[in-house]
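Removed from the display is one protein chain of the complex; every other protein chain stays in position.
Presenting subunit A:
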Amino acid sequence: MNFQIATLLGQDGLTNGAIYALLALSILLVFTVTRILLIPLGEFVTFGALTMAAMQMGKAPKLEWLLLGLVLIDCVLDLYQQIKYHIDRNKMKKIALKLGYALAMIGLLNNLPLSEIPMACQVLLTLCLIVPLGPIMYRLFFQPLADAPALVLLIVSIALHVAMVGIGLLLFGPEGARTQPFSDTGFRLGAVMLKSQTLWVILVSIFLIVTLFIAFERTLYGKALRATAVNRMGARLQGISPVFAGKATFALAAFIGSASGILIAPITTLYYDSGFIISLKGFVGAIIGGLVSYPIAAIGAIAVGMIEAFSMFWASNYKEIIVFTLIIPFLIWRSMNSHHVEDDE
């Protein structure tokens, strides 16, 4: 191995690591606030990438029908509750708004010349299509069992993942897709050619991570989400509803997932089922952080990316094995060092 190969591998590792870090953070975020291990996070990545690809081919992404379908179910459930208890004008307005949004998205996607509009608009449309799926999925699949044990939530999460992979195959087909890079320029760093998309990935990831940090440490809404994670009943007594917290974190996770998908789509070919492995690597990062520490999870995820890139060079066939074996020493170390702290309140 010479310097040039090392920088190339480092570049790959860092790009993937940045994406894993984003995913690790959203897994952590969702887990601490709602106790759900968000296994379908990877599907948001592939949905994001494949939606972008469909738009660039000039087709309206079929994901719009999933959005419409879920919104319809959601509205029917809302209406049922309204009829059962009492009719609230504000809630009716909300139902109308949700339906209107889904229909407006479908209208836009079918009437705009999707392949010709600027890429920023395509990105925006993709996000507008996928992000609402997060809170709706929380509402439909997790909110009714918010008080269930973590194991039940995990099982539902796996079921949702399997269903979403199937829906992915149905909506996007078995072909892989790759999108155009955000910009075409490359530039030299010494003897090495750097792809501009790499820089995009790293910069956007850093931007998102810093924004998340500021939002969680400095704003009262961020603190409210953290508070829900620390003490659910305490948060409810301050009027912070766990439903609100769950929907907000799912929206964030859907946003980060689909943004990651859009970012890496120009670098690797993604298929309807590629999301799982990607989010699993983010999960390894989150485990390294003990499912509690954000900075350690981020560093762990970048390490996962690096190790993956270098093991690709030395032992290409064993790449995945090496990455996933990593989790074992960390689990052993964690279980030796962690001691259960009694809640002394």
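By definition in this document, a residue touches a chain if its C-beta (ideal position, glycine included) is under 8 Å from a C-beta of that chain, and two chains touch if they have at least 3 such contacts; residues count from 1.
Basically, contacts and distances are computed from a predicted model.
**Q** If you had to name the missing chain as UniProt does, which of "ABC transporter related", "Insulinase family protein", "Branched-chain amino acid transport system permease protein" or "Cytochrome bc1 complex cytochrome b subunit" would it be?
**A** Of "ABC transporter related", "Insulinase family protein", "Branched-chain amino acid transport system permease protein" or "Cytochrome bc1 complex cytochrome b subunit", the absent chain's UniProt record names it "ABC transporter related".
**Q** Of A:S241, A:T269 or A:T325, which residue touches the hidden chain?
**A** Counting the whole complex, the residue in contact with the absent chain is A:S241.
**Q** Which of these touches the unseen chain: A:M57, A:M193 or A:V230?
**A** Touches the omitted chain: A:V230.
**Q** List every residue of subunit A that touches the chain not included in the displayed model.
**A** 220, 223-224, 226-227, 230-231, 233-241, 343-345
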